[in-house]
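Before I ask anything, let me first share the structure, which is written out below as structure tokens.
All protein chains but one are shown in place.
Coming up: chain A.
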Amino acid sequence: MTEASTARIYGLHIAVVAVLFALNFLLPDYHHGLFARILVLATFAMGYNLLFGYAGLLSLGHAMFFAAGLYGSGLAITNLGFGVVAAFIAGLGCGALLSLIVGLLALRTSGVAFMIVTMMFAQAVLLTIVYFNQWTGGDQGLVLQQASRILTVGGASFDLTAPAVRYLAALALFAIVLFLTLAIVRSRFGRVLVAIRENEERTRMLGYDTFANKLAAVVLSGVFCAAAGAAYALLFGYVGSNFASVQYSILPLLWVLAGGAATTLGPVIGTLFIYYVTDIASSYTSAWLLIVGVALILLVLFAPKGILGAVRKRWIGWLP
């Protein structure tokens, strides 16, 4: 890797974050709110991409990690009276613990069995949430009051319900996870994950403990997704069991595939694309799922590696 391409890669990522920062001042209200939500969900997608895109492990249960962050921070506020920062950390801790346990058990399988096992774990998490409805609010979920969503740092306090603060907090999280992902995939650990995806048996015969490396990938991915979940609870004030449902395990897969698996910027492009196609289609017709379906078919036909995957293949080979 030459220094010139390193500078180019970091330049591109900084430029993307700068554009998103500028959009904070330029977007009309409706799109401003939508973008804040998309940035948090794109963080979720980036966490998914680390495991699916780079390590090649297809999980159908990532909603549980998002939910671990969502409920970990939400319940810490409603039941334990935690502040914003402590609640966020509690969410991360729940995600780390859950992903460690699930990783230890699910990584005993691979391929289709891994998909099924992760999906079953996610269902177990969903049912657990619904079962303990006296604390979790069951199907109804919980609404976090505005008073509990004020972030105090030193003497200053930020109201996370204010649109600009919310947008910038979402952007900060997004940027941190983006640059962490970039650092990971360009590191030696990242190269090992790709090697495992390409040929696990060969990687083992080069002296790598592939189980331990995959476990590390599951936990990192789980923590990123939990960070997105915790941020969602704190920024949008709603903690609901639908976020633990199968739909939210499929969506990150869809976003990553649309944007380009194993590209650092693919998840945000895919999330934006799918979110806006859905949003625009549903404003014209009640048959919006049909339009989303057609968009996906076109994507699979003409850009099977996702939007950024196609761009990388045709034009810019140095994209990480």
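Remarks
Simple rule for what comes next: a contact is a pair of C-beta atoms (placed from the backbone, for glycine too) under 8 Å apart; a residue touches a chain by one contact, two chains touch by 3 or more; residues count from 1.
By definition in this document, contacts and distances are computed from a predicted model.
Per the UniProt record, the absent chain's protein name among "ABC transporter ATP-binding protein", "RNA polymerase sigma-70 factor (ECF subfamily)", "Basic membrane lipoprotein" or "Tryptophan synthase alpha chain" is "ABC transporter ATP-binding protein".
When the omitted chain is restored, the residue from A:Thr203, A:Ser241 or A:Thr271 that touches it is A:Thr203.
In the complete assembly, the contact with the undisplayed chain comes from A:Val194, out of A:Ala86, A:Ile116, A:Val194 or A:Leu296. The missing chain lies against chain A, touching residues 187-189, 191-192, 194-195, 198-199, 201-210, 212-213, 216.
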